[in-house]
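Missing here is one protein chain; the remaining ones are kept as they sit in the complex.
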Amino acid sequence: MKGIQEQMRARARELLAQGAVQMVIGWEKGTFWYLSPPAFVTDPEDCDRLVWDEFCTNNLAKYLLDYKHTGDRIALFVKGCDARGIVRLLQDNQIDREKVYLIGIKCPGVKDGRQAAALGEARRGEVPLAEKCRYCTHPEPVLYDELLAGDAAAREAAPGEGRFAEVAKVEAMSPDERYAFWTAAYDRCLRCYACRNVCPACNCRECIFDRSQSGWCGKQMQRSENMFFAITRAMHVAGRCIECGECERVCPEGIPIMALNKKIIKDLNELFGEYEAGVDLEKMPPLGQYKLDDPEEFH
Amino acid sequence: MLKIIRDKLPELLTAWARGARVLVPRERGGTRVFLPWEGEGELALGQGNTLEPPKDLFFPRTETMYRYQVQGKDASLAEEPAADARQVLVGVRSCDAKSLAIMDDAFLTKGYVDEFYRQRRENTRVIALACTEASPTCFCTAFGIDPGRAEGVDVQMWPVEGGYLLEAVTEAGQELLRQAGDLLAEEGDAQPPAAAVPPLQVDVSGVTEKLQRMFEHPYWTAVSRKCLGCGACTYLCPTCYCFDIQGENQGDSGYKFRCWDSCMFSEYTRMAGGHNPRPSKKERLRNRFLHKLQYFPERYGKFACVGCGRCLDRCPVNVDITRVIREVKEVTL
Partner (left out) sequence: MQRVLQYMGLEPERFQARWVSGSEGPRFAETITRLTEDIRALGPNRKLRDGA
């Protein structure tokens, strides 16, 4: 994948040197070989920090909100899921398309950092695909200003079956088993809000969960409040979740958050017809519009 | 020195569980945490640390402080029952043992004793388990912690071939070992195994003094860019002890509770009028590091970090405190 990395650095350098952008957001090498966290480059001389490898996992789209109120034009490297995050933010009028320069990368799917740590560097080749990439339907960016020509081809979109396998597993349980499953998961929830903070669909200026005095959701880390948080957040991103899987990846407690988000996606598909969030700028989310023939069962 | 064979350890835990709640690392939902021992099941005493530190056992995520009832113009308060249940905490690593001493400073010294914390702390016996193999994220030795022998514990355990060596450190520890009866055998000349050598090294000398001159440094802008502003680092940190106090009111009655809080959240410093002296993640992240590496050492003479590596292990964007320490020492003022 060297080819992409070199192009990445070269383009970042050119864009910064020309003054076409004030910042480039990509990835760099972290503390360990299996970590490639987000990198923010403002100096053309600093572009060799940028890397492209199988651990460039983080979805970068959300960071644009941090610079929403600056005049800066920002270049961003986008995999399939990053690009879908951008589409979401554009549809929500969160960012100005003119202020963003998108450099697309055909994504071969990233690898699971946690399993990489367990396997060790000697077995780098055996590290499995990250869970979030297993059922990816759009490895190629859906929106970009230029596309890096890679020597590694993007993987094919994953076959559809399996995408809702976890959901089917939970649906097959009895109500009491389902209750036990979800309460066991959310009893662990620390309410650290990593899932919310990383999510490109979570872009409220003021989040209900940052207003504990409002009385909606208490700050107690206990079952009722944790479940209220879980349900509210899931419903709030309904129809807008781009399935990047970042929420589940960043959860320190390993809560199967995507099994909840995917349930809602599956239901919306059944009720309103197939829809994938963040794929087409012109196609608004089903819950973000009103049609006379919407099914009565909207709630 | 005394030895117990591995298969007998559950019996020992069961013996301790008579009259106390025994907490020991166990698997839960794919992660390892301190859970009550109820006589059966698997233990997870392998190398490495639990996902969550044991601080929850002394300083619960959420605890009720008192309840109140209003009747007309009168109000009555009801204290919560004392947290006087005995606990035996088994399998604590040297880093987490040290974190208890740091929590003690915050909750028990400088003129105020936090009764909720004190009761649990005094009623808990701590049995340490030495590390013979470090995780990639471990750096306890940077803070002078010996992974092979914990400070401030009642009993020290070492993993050895086929079982564990045990040594009582305090009077209470001796009592616990007496309770074990014939589960323990004398191993006169047994030597504890060599302690683990944490792979991550960082020299913390001088970092406090450097930070004292860095409050306004542009470094904080650069280092905070990638931070998500979530509370994973603080909630998994064995030495983060911030809490919030709030009330839950239902009609004429309600209760006051305290729960963990995180300086990474915007609400943490937001004042009643809406002003926030730490408006962005730059100020919040800076506070987290200054608290650990400057403010706490200034007040208590020790760092509020024990090198357990949990924040580094779980941070979604690889904010690495060892790297921050190194970079802070390198930046020009």
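First chain written, first letter: the chains are A and B, and each begins at residue 1.
Methods note: a contact is a pair of C-beta atoms (placed from the backbone, for glycine too) under 8 Å apart; a residue touches a chain by one contact, two chains touch by 3 or more.
These figures come from a predicted structure and were not determined experimentally.
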Chain not shown, its touching partners among those shown: A
Residue in contact with the excluded chain [from A:Y67, A:W182, A:F209 or A:F229]: A:W182
Options A:V170, A:I208 or A:M284, residue touching the unrepresented chain: A:V170
Chain not shown, touching residues in subunit A: 170-171, 173, 175-183, 220, 222-224, 227, 230-231, 234-235, 260, 263-264, 267, 297-299
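What we mean here is this: only the chains that are shown with their structure count from here on.
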Length of the line joining the C-alpha centres of subunit A and subunit B, rounded to whole Å: 31
Residue numbers on subunit A that touch subunit B, as the complex places them: 30-32, 35, 37-40, 58, 63, 66, 117, 184-185, 188, 190-194, 196-198, 210-213, 218-222, 246, 249-250, 252-254
Contact footprint of subunit A on subunit B as seen in their complex: 28-31, 51, 61-62, 136, 200, 222, 225-226, 228-232, 234-236, 244, 246, 248, 257, 259-262, 265-267, 281, 312, 314, 316-318, 320, 322-323
